[in-house]
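In this view, the complex is presented without one of its protein chains, the others remaining in place.
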Amino acid sequence: MGAKQFGARVTRLEDPALLSGHGRFVDDVKLPGMLHACFVRSPHAHAKLMSIDSKVALIMPGVHAVLTVTDLPDSMRSQPLPLLLPNAALTTPRTQLALARDEVCYVGQAVAVVIADTRYIAEDAAAALIVQYDVLPAVADCRAAAEDDAPRVHADLRSNSASTFQLAYGDIDDAFAAAAHVFTEGLWQHRGGGMAIETRAVVANHDPASDMLTVWSGTQTPHLGRQTLSDLLARDPQSIRMIAPDVGGGFGPKAIFYPEEAVIPAAAIKLGRPVKWIEDRREHFLCATQERDQYWEMSIAIEADAKIRGIRGRMLHDTGAFVPWGIVMPYIASTTVPGPYVVPAYQLETSAMFTNKVPTTPVRGAGRPQAVFAMERLLDRVAHELNIDRAEVRRRNLIQPEQMPYEVGLLFRDGKPLVYDSGDYPRVQEQALELADYDGFRERQRAALNEGHFIGIGLANYVEGTGLGPFEGVTVRVLPNGKVAVATGATSQGQGTRTTLSQIVAEQIGCRLDDIVMTTGDTGAIAQGVGAFASRQAVNAGSSALIAGQSVRKQLVALAARTLGVAEGDIELEDGQATSLRGNKPSVGFGDLARLAQGIPGVSLPSGQAAGVEHTAYYTPSQAAYCSGTHVAEVQVDAMTGGVKILRYTVAHDSGRVINPLIVDGQVQGGVAHGIGNALLEWMQYDANAQPLTTSFADYMLPMATDVPTCAIAHVEVPNPLNPLGVKGAGEGGTIPAPAAIIAAIEDALSRFGVRFAETPLTPERIVSAMRAAGAYERLFAA
Amino acid sequence: MGRQATRMDVNGKSYARVVDARLTLADFLRHEINLTGTHVGCEHGVCGACTVLVDGRTARSCLMFAVQANGCEVTTVEGLAPDGKLSVLQQAFIDNHGLQCGFCTPGMLMTLTELLRDKPEPSEPEVREALTGNLCRCTGYAGIVAAALDAARRLRDEAEKPGAA
Partner (left out) sequence: MKPAPFDYHAPRQLKEAAELLAKLPNAKILAGGQSLVPMMNFRYVIVDHLVDLNGLDELRGIMVGDNRLRIGAMTRQRDIETSSDIARHCPLMTEALRHVGHRQTRNRGTIGGSLAHADPAAELPAICAAYDAIIHVASVRGIRQVSFRDLGAGYMATTLAPDEMIAAIDLPIWRRGHGHGFQEFARRQGDFALTGAAALLDIGSDNVVRHATLTLFGVATSPVRVETAEARLIGEPLTSAAIRAAAAAARQIEPISDIHAGGEYRRHLAQVLSLRALNDAAQRAGVEA
């Protein structure tokens, strides 16, 4: 076995290149003869597309082509982008055409593309296109969309409903009928986006000699993208290679297949030149998928001692104009509500409505933040009404460790019954409270009040299904030069995939980290792949790396034993050498072993020996891996301005065994930053005509370094019994309970004024509004 | 007047080109002289990914035209480790997990290079304030702040060694 890597804070192999400006992002790909694209996009949220006149554009110097839907291959002209996640409850599985043909349904929907010598010229030409629209009424709000007399989001659809479904278990009527108390909350979470600092990007090149179409895309899912392209272009998948190089942040929106990823390759084939498209930030605000705009109406039924009897309600979800990822997000949200608590009866009705806005698909947290917000606000309400400490209310309802595996009673989005495989929720909550010095808070609050400051504390729990299937493969191959080639369908947008997988392989086979040459996110390097989303790669690719590594280890040991003439039990693998523990300790390098395993042309291999030293493993999880955590937020609120400052943020979480604590801490910290953004700052706003109002970083607020404190993080490792590594996902946990904890803390800070909050982002203006309505300023201005 | 000659010094090397007046400095660096380390994230002067030093001061290269840099000395991320050996600041980023996807990182490095030059003993709030002109979506800033403070310490230690300049 190699040096202990698993669990070590190994610094990242990715860093030196990225730090010295030698990363390779899609816009860094430059090919001879490359042309540049600019899409022409609808300025209307809903309209009939009448005509496109490109005469003026086409005669501009440097313009090579203007393509509309009629210029696309037959296979793309009327075949919409595929629906990757079908669901029986999705009554209207509508996805968009790569370029609009008759109708546009959101501001920014692409109607044409200009190909020119430079992006500058392409934009000039795009401005010269004359596009005629017949404007139709637009629906901007999912509540309005649900009204009987609402305008239709799609002119040909009778209703704006994409899906309605109900999840339920237990006897909900009895739960409420015999309850000691019932409380109801209305909650609202606004739209927001992933907003990676790198926008979307595609470069496509068709080589006529080999008929190979190579596409570089800033995608989280190149194998899925290759499959989709194969369908849309009616090309053999073997003739398409999709590569996700360095990608500057993903967070969900880059997991989707976008129209541009089909149009740019089609253009490259048509023009016989490489074509590059780099999305600009304004386009990203219009066209990259978003999340949220959900309205929840939830009730909780409890016993006199605050034990939950049941939870029920309805959720209205804004799915935007299309459903490229089906109804995954509202589905995940509705299965997440019970969380780590014993909820004997549950019923949630969900309606997903179309609106004339860009589609909503999972963004970090994927619907779970909304569900946790609902559940945690209900529990805080219970605590408030019964005058019981909020941590105590939770303690009384948490699933106990001896109840694991715990069957919730629902079917999860992975197609399997929702069964929490492992976890110790009470211990995780205790750890968080201790690390946050929760018990000492009331004293801190009193001291602050003496200085005229209002501070508050809030906590929230979550359970997250991670490590979703179907698989993520890893090939480990020892090369004759001693290097170890590792290929995986897993991709990286910053989560350190190369380092984590290298740690696993190096520990298994005893090579040096530096000897590993890894290829991620390249359909040419491994046959099958899925990609990064749902915090799945550590579980799936990690387990595959382990299995492949174990197999390669066995092969190395067998070869070395045979070569050195000793028993297999006497062989030790370390630093790329196989050494016998006997006698004068002879050794042979991995490269030599690999060379031996190639055999001699014409000569049979010894019996029992396989060709080469390699193994490809596709670990397939039986179900999701459930991680969990508790967040505690301590905030200071300026009661006069509504300004909120986060003083202290604490996380305790169980993501199973931790491969690299440095990387996992980074994921938690980064996730919390997203959560802070969701709680206080980020809001994609639209007007009544579904025109986006926040289309720049000046209007859409991302957290800055002064907005995100460094978190205190505690790991509670409850190994996952279902995968060979014992790991659970860790990419989204930082985001999921953050809004709940922060809003609870704000409410706590202002509790003497009796104000209550149930929305995010919670802006200073809304805080002041609530304070004014509660009559707080009569007192405060006089002070 | 639409095309203009410009000559600038980038990382110690002189470049003379004739370019469109509207070519931004960011695009000049990335595509005209092939220094792709400087990144473009918003093109409206908020995200800071395009930050470079112009005559020693940080500037958003998406808000300057290449023709404006005529006669100027420009430093990009590629100029921070000219002999291939990572600088103290870059090494501190590795040791403190100061980057994840790496896209905002060059801008962060240029901003912190200016800060540490002007203020060798910054406090944590001063580091955070200096970083408000650079957005990061991956790290939540903790690793970047830790790297800056760590680098400041190491640079001071180096400066205090006997025989140091």
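In order of appearance the chains are A and B, and numbering begins at 1 in each one.
FYI, a contact is a pair of C-beta atoms (placed from the backbone, for glycine too) under 8 Å apart; a residue touches a chain by one contact, two chains touch by 3 or more.
Predicted model, so just to flag it, every value in this text is computed and none were measured.
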Hidden partner chain, touching residue among B:15, B:65 or B:103: B:65
Sole residue of A:17, A:127, A:234 or A:449 that reaches the chain not shown, by the stated touch rule: A:127
Residue among A:12, A:94 or A:119 that touches the chain left out of view: A:119
Where the missing chain touches chain A, by residue: 119-120, 123-124, 127, 280-282, 640-641, 643, 681, 685, 693-694, 696, 698-699, 701, 703-704, 706-707, 763-765, 768-769, 772, 777, 781
Sites on chain B contacted by the missing partner chain, in the whole complex: 1-2, 4, 20-22, 24, 43-45, 48, 51, 57-60, 62-65, 67-68, 70, 111, 114-115, 129-130, 132-133
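What we mean here is this: only the chains that are shown with their structure count from here on.
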Centre-of-Cα separation between chain B and chain A, whole angstrom: 29
Residues of chain B touching chain A in the complex: 20, 22-23, 30-31, 34-44, 46-47, 49, 76-78, 80-81, 86, 90, 93-95, 97, 99-106, 109, 125, 127-129, 131-132, 134-146
Parts of chain A lying in touch with chain B, wherever the complex brings them together: 11-12, 14-16, 18-23, 25, 27-28, 30, 120, 194-199, 246-249, 251, 278, 280-281, 492-496, 662-663, 665-666, 669-674, 696-698, 702-706, 708, 710-711, 734
